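Some chains omitted; the rest stay in position.
Think of it as A, B and C in the order they're written, each chain with its own count starting at 1.
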């Protein structure tokens, strides 16, 4: 359905105009009068405000809310379930008209949604699903698989297929963040294997990045001794920050020549450009989340039908195409650029496999069909 | 000397009465109460959403599980102990309940087993720090690491659902419109206050922390007292974990971990001395409420979480200064 | 005999870190008997009674109570068997009330809301009764013990010791912080306990007390038994000979002091708000000035105020070596050439975790600093001199002060100030807890120091000491100087000076 030029199923992700937004607000107010009698108010609960990804999401939402002329109340869930619950309550206390939740874990969703339903407040959930809320966010299995496959193909181009098999894949994980983000890192491994074929499990090293730069650095430092001199070190991680920390550690150990990195999220563009070993990152475009979220919210408030799941479209971001996504950065041709192809069969098989995993049975709607 | 007596007589009963009030043992708590009331007044003026029954109860509900841990930590610190593992125990408890229920154990039996496990951890903390005389900070920090490690291993690091019929009411229901977690917290504070001030055991707590050597000398079972307090702290952690799990409908392996510093800060801010021998649960309660109110009020005012950090720091310092002002006035 | 004895300890051995402290020590006690345990500082008296009450374990030996072999693993066991200790070092719970401190071991309870409650009312009634026996019925039993003076805290501890029914009561230097009057009241209580067949071990360095109260005297020397006397059949000289292995000379130096020099410190109309007023005196080089006063007389602040350790408002004129002197911190006092030893050794004197060497060298670190660094050799040399000169009983300069006996800790506190450039020593209770041999050494040393031109002010609640050592003495009462005496005053006259104003 098209809502003043916004169709969630075919939206390109560029911010809609202020006029369009204003028209949406008019519709929304007509269907749902502002609860404070003056202005529509959207509550946004951010996951943890000092994570750059989350901040970019927040900035996108702020920009859209300002353009639409609606009020925004922002809280910080601080990666904590109890805080998320208290924050949700504070939204109800403030009579917000709509809530955008970016919270820690799918399992906390039910309780928060119960309160929201009681108060008749609609919710969009970002990246972590909540029952009965519209889901908007990353396509975890696909983005992970893309990144892993890209890493494999780029590594073959750089080191040759035989040498790659002697190398090590190091994945910076975040195990405590749950099954849904884990689809990303598992996808990375599957994608990598899909691209390089047989690859010994013993040569896959997983480290816990604890979602910080310094921990990624430290743990990469710790494992680097396990990787024999001269073999390829192929690095990917849960996000660009972790990938960067790992990259720094390898560089510091003086083994940059053996290194190849594919990031996740494309939110450390400067590093991507500056570091030759950092060849690509899977684009998440968090700064565009707001472009989806605010129109989606207004659409729901206006009483229009919205799909229950809106997944982000991901693209590989490289030195060669970065300018297409981020105008502030220039594109540059690199000699080792590759033409990326998603190994479709392996990808299908991977999706089949994870659909059977018991821990994902509650999140099947987040597993794409293609 | 003649002059001194004269001036003392000149500025008569009023100032002196005030000084006498300040010198009362509960005057430190009274200072915190004043601070709390000022905080409430300020937020009431600044935010239209703040001062109403619902929000006040909400603050109580938000801090209930923190308050429980801080309540039980207070007599422990007074007796000269310290429990850094309490929040990890809360996390493990939620996880245990969820896992046991998953294995088919009835939920309240699961809660009972989880409490028993917590008690065992408390006994271990107590034995290590008293009988083996290990440093409490390192011992309970080590225990924290072990307990939360086990919770992570058991769950594979994942948060587990905890929506169980007949269970979640303990986190969500209200009695006479007062949330049950808040009732549990208040009852705990009251019970601890009774124990600490009215019973022999309670006096032993203060004696043991004030001067363990002297207490032992007059036959007070110092070690047993401290062990019991470690168990109480661990149990409070377990109850906090149960309540939190019931409230959230889910159990994270490290659900309460981020609140450990808040718990310790509340106890110390409440006037309990880390050196032992001194403190009261009411001070802790006020400190918990102050921290919770600050959080709630600033959030309602839409203050960014970064500025909230700054504000919290300033408020902590101000609150602790008050007590010092009192000491100054008393000429100590 | 041993089968009927109330207490029999035999063959007691104890060592710390491989160093023997007690060897084959024996102690027996009959029902209703008062045995004085004597010995120099570090002889092992406290260690022996700590073993008896289960505070320390013994390495070897037998303890029998009423003929039954006992092993007290902890003091609670000893208490259950009727053995109670009043320890040498103050041990109170500072944040509990006086009443609770006294009755904590046996709290009165009353029925309450379905459980037994502490009966605070009875606590305060009973505590007040106990304090009344000690002449302190006016002490408010509701206040926190930390607000009391040391002497009052000591009284609280004594009240605690005599509360309830002990069969064996051990008192380790109970009168060290008390005045003679207070000690007399304690003796009356001990006599009454004796009639109730309670046995008492009484440790003291005051010979006169020992002869007044004890039935028998057991002497320890270097951790071994060195004498067992029936009190009425012996005399001080014999006991002293057993204690220190030599016949005793006079406690106080007898040779006439050198003529005093010029005024070192001159005080005119000095006052500390709320504590003392209008105090005037001077002390000259080469002179020992004794200032006697009971607790509350101002004797506890006068020395501190002159040293710079009192923050309350002060008034009047003070000159040091003829120059105006107004110290507001102890640093000022120290830099002006004053040394100060506080009465409360454990709280205000020793730094327990530092070694003897470090403690002695602490106030004047600059003297041991060579270039950037402190010279440990210089410190050691200095410390060793004083260990030798003051007869400090220690394993060496590297021993932690914590593990020295009380009297030896006191000597370390004094030794800190015995350096060039200090011209006035202000000493609060300089020999509290110090054994008689060491006291003589300290007094002798003070005389030597004055002969070199030092001036000394001794503030003490021990009349005999003030009478014995002072060239001149002042009596302080309720913040004012009430009398001044010259050399040769009798203890009785000093006491009388306070008594007069008390009754007036």
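Rule of thumb we're sticking to: a residue touches a chain if its C-beta (ideal position, glycine included) is under 8 Å from a C-beta of that chain, and two chains touch if they have at least 3 such contacts.
Predicted model only: the values in this text are computed from it and were never measured.
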- Item | Composition by chain label (entire complex, not just displayed copies) | A x1, B x2, C x1
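Rule of thumb we're sticking to: only the chains that are shown with their structure count from here on.
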- Note on the structure: Note: chains that touch subunit B and subunit C both are none
- Task: Could you say which chain's mean Cα position falls nearest to the mean Cα position of the entire protein shown?
- Result: B
- Task: Specify the chain most distant from subunit B by Cα centroid.
- Result: C
- Task: Quick one: report the Å distance separating subunit B from subunit C, using the average Cα coordinate of each chain.
- Result: 42
- Item | Chain centre separation (subunit A, subunit C; CA means) in Å | 74
- Query: Distance from the CA centroid of subunit A to that of subunit B, rounded to the nearest Å?
  - Reply: 38
- Query: Of all the residues in subunit C, which ones touch at least 2 other chains?
  - Reply: none
- Touching two or more other chains in subunit B are residues none
- Item | Residues of subunit A touching subunit B in the complex | 49-50, 73-76, 78-83, 85-87, 89-90, 93-95, 104-108, 110-111, 175-179, 359, 362
- Query: Touching subunit B in the complex: which residues of subunit C?
  - Reply: 53, 55, 74-76, 79-80, 85, 87, 91-96, 100, 104-105, 107, 109, 112, 115-118, 144, 160, 271, 273-274, 276-278, 312, 479-480
- Message: Can you tell me which positions in subunit B touch subunit C when the two form their complex?
- Response: 1-2, 4, 25, 197-200, 202-203, 206-207, 210-211, 213-221, 277-278, 331
